[in-house]
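Just one protein chain is left out here, and the rest sit where they should.
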Amino acid sequence: MKLELRNSVEVNVEILVCVRRVPDTSENEIELNSAGNDIERDELVYSINEADNYAVEEALQIVARVGGNVTVATVGGEDDEEVLRREMAMGANHGVMISDEAFSGSDGKGIATILKAFVQKGHYDLILTGVQAEDGGAQVGGMLAALLDYPFASLVNSIEVLEGKKLKVSREIAGGNKEMNEIDLPCVLSIQTGINEPRYVGMRGIRQVAAIPIPTFSASDLGLGANAVGETAAKVKRVDYFTPSLGKGAEILRGSREENIDKVLELVAAKGGLK
Amino acid sequence: MARIFAYIVHKGGVVDDSAFELAAAARKIDAAASPTAILTGWGADLDAACKTLGASYPEIWKIANEALTYPNAELVRKALVKVLPSGGIVLVPHEHFGIDLAPGLSIKMNSAFVSDVLDIVGVEGANLKVVRQEFGGQVSAHVRCDISSGAVVTIRPGAFKAVEITPGGGLVVDKSPDVGTLAAGRRYLETVVAEAGDVDITKYNVLVSIGRGIQEKDNVAIAQELADALGAAVSCSRPVVDAKWMEKSRQVGSSGKTVKPKVYLACGISGSFQHLAGIRGSPFLIAINKNPKAPIFQVADVGIVDDILEFLPELTNKVREMRSVA
Partner (left out) sequence: MEGIQSAAQVTSWLVTGRILFLTIHLLGVVCFSLIVAKRLVPLVRAERDFRFDQPWVRLGRVLKFWLGQWKHPRYKLAGTLHIFIFAGFIVLAIRAFSVLIIGVSRNFVMPGLSGRAGPIYDIITDYAATIVFLCMVIAVIRRLVFKPARYAVPARYGKAHTADAIFLLSLIAILMVADSLFAAARAAAQSQSSQSVEVLAAFSLPWVLQKALVATALPILGGLYFGAYLVHELTFYFLLCYRPFGIQFHVETSLFNIYFAKLDREILKPVRWGVSDEHLDQVKSFGVKTFEDFTWKHMLDFYSCADCGRCSDNCPSNAVGRPLSPRFIGIKARDYAFQHYPVLGRVNNGAALIGSKDSGSIYSEDEIWSCTTCGACEEECPLLVEYIDKIVDLRRGMVDEGNVPQSLQKPLKALESRGNPYGKMEKKKAEWANAKEFQQTCRVKTLDNRNGAETLYFVDSITSYDNRMQSIGRATAKILNHVGENFGILGAAERDSGHEVRRFGEETLFMALRDHNVDAIQASGVRRIVTADPHAYNALKHDYKDVPPVEHISQVIAREVKAGKIKFNPVENESSVYTYHDPCYLGRHNQIYDEPRHVLDAIPGLKRVEMSHSRDRSFCCGGGGLMLFYEPKEDQRMGVKRVKMAAEAGANVMVTACPFCMVNIEDAIKVAGMEGKMTAIDLAELVDQQIARECPDLKEEQATEIKECVTASSNRPG
C-alpha cells in the first residue's frame, strides 16, 4: 500500500508486535462441551486476535512513514505459526516463535516474563500488543512494560513519531474523548481496535512467505527457569467454564409478534417512556 | 486476611460510582473487611472527593501531588508503589484508567493480577475465587487467584451494587509526604473532546439503541423511524461506530457515552459489558435479539426473541397508530 508520509522524520523504528492465535470471534459458536468443564473446541476455527492485527497494521504504517522493521512474535506452539505467517504476509519483516513445554499453563505474568526475556535478547524501540484477547485479560502489555521498566500506554488509537525518540499517542477514554500523551522510546503500547483499516491478506500472500524460516526461542535460549514461568509459577488459574443460570434475567415475552408489541408499548408507557 | 484497598476514580471533586461498587466487592471478599480508599490528585478537587467518601469508607488515604493533577497512570503507579504496603488486595475499576494502571501495578507490587471481575465467590485458603467472562461474554469462568503475596483486582463497573461501608468514619490520612517527586516516561498533554454530534444521547429519556444486528447502514433508518415516533434518540454500540454506520457521538459504552435514560431498547445488541457499562441508573431495559442466547437477555428486564428488522417497523407502525388515535 502506498501511504503518504505524515511526518517527514526518518527515524527507523524497530517494532515488536506480540500476537496471539485465538478462536475467531465471529466464525465460531462458543458452547460448553458435554462434560461441562471447558468450551467445545473440536470445530473451532482460529485466527489472529483482532486487536493484535490492528497493532501489526499500525506497526507497518509507522515503518512505512519513518523507516524501520516489524517483528511479530508469539508464545505458543506449532499451531500458532500460522498467525505469524499471516502477519508476515501482511508485511512484517520477521516472525519469531517462542515455544517450550515449560511455558504451558503460564498466566499473564508468566507470558509477560517470557516476552520480557525475549525483548532483552534484541533491541526494540517500540513494543505493541492488542489491548486484549478473547479472555479479556488486558494485562500482558502493561505487565511487560513494568517488567522492562518501559513507559506504557493502553487503549492507544493514534501514534505519531516525533523527533528525539518520542511518540505522541492518544488514548481512548470515556465519551469518545482522546487523552493525548507524549511517551519516551523505548515503550510498550496496547492498541485498541479501530485505530486503522488493516490491509487484506489472502492465501496467496501466505503462500509467498511459506518458505521464510521462523526461528524458535526455547526457555533455555531465553535463560528462563521453570520457577518463573509455566503452570507451577502461575498464580492465576481458570477452574472451569460455565454458563450462568438464567435465574435472574429478562422476562422473555412468548406471544405473537403483535402481542409482544402491545406488551412492549404498555411497559414503555408505564415507565414514562411515552410522552 | 489481607488488607483491602480501593482505588477511587474522581473528577472535578465528584467521585465515580465505581467507588461504592468497589466497596461492595471488598465486602464480598471479606464480609468484615474495612477497606481503605486511596485517592490521588491535587488541590480542592482532591479534598472534595475525599470528603464525599466520608460516610462510605472508614479510612481514606490521600496522595496530593501537583504532578497528579491529571491522573496519569504511569505517575499514579509510582506513587501507589511508594505508599501501599505489600501483600494487600488492591481493587481498581476496570475502565480506561484501571486498564492502564493495574497490570503494571501488580508487577511492581509483586502481587497476582486478575482483571474484569464480575463476581466474587470468596477466599478459599490462599486463593481468591472470582467469576470472569470470556469470548465477549458468551461463557463465564471461575478463576482462582493466589493472593498470598497480595493481588491487584480490577472490578467490572456496574457488576457490583454500590454499598457504603458502615461504620464510615472517613478518616483522611495524608500519604503525600511518602511519595516525593514523581516523573515518568509518559507525560499527559491534553484531552481532545469528541466532536459534538447533532444529537446528545445523554439528554434523552428513551433510547432506541442498535447493535451489529442492524446489519447495514441503510437499516439504521428503521431505528430512526421508531425513535422519531417515540420522541427518542438512536444510540448504538461500538461495532456500529466501527463500521461507520453511525457517528461516535451516538455510542453508548465504556469508550462512548454514559447514559441514564428511563427506558432503553437494546435492538440487535449482544450485551457486551463494555456496552452495558455505559448504561447507568438502572433504566427499564427491553432487549430484542434474534439470538436467544445473547448475553443481553441476562441483564434485560424484558426480552423478545425476534428479528429487529421486522419487529421494529411493526412496532413503529403501532406507535404511530396509537399516536394518531390519541
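Labels A and B are assigned to the chains in the order they are written; within every chain, residues are numbered from 1.
FYI, a contact is a pair of C-beta atoms (placed from the backbone, for glycine too) under 8 Å apart; a residue touches a chain by one contact, two chains touch by 3 or more.
Everything numeric here is computed off the predicted structure, so don't read it as measured data.
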item	value
Among B:Gly54, B:Gly136, B:Gly169 or B:Pro313, residue touching the chain not depicted	B:Pro313
Residue touching the undisplayed chain, where the options are A:Glu29, A:Glu101, A:Asp149 or A:Glu266	A:Glu29
Sites on subunit A contacted by the missing partner chain, in the whole complex	1-2, 24, 26-29, 43, 45, 47, 90-91, 197-205, 207-208
Touching residues on subunit B - with respect to the absent chain	216-218, 221, 243, 313
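In the analysis below, only the chains that are shown with their structure count from here on.
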item	value
Centre-of-Cα separation between subunit B and subunit A, whole angstrom	21
Residue numbers on subunit B that touch subunit A, as the complex places them	72-74, 77, 95-97, 99-108, 112-116, 129, 132-136, 138-146, 184-194, 205-206, 230-232, 241-242, 248-249, 251, 254-258, 262-263, 283-287, 292, 296-306, 310-311, 314-315, 318-319, 322
Subunit A to subunit B touching residues, read off their complex	23, 25, 30, 32, 39, 108-109, 112, 131, 134-143, 145-147, 150-155, 168, 170-184, 187, 192-194, 235-244, 246, 248-253, 257-258, 260-265, 267-268, 271-275
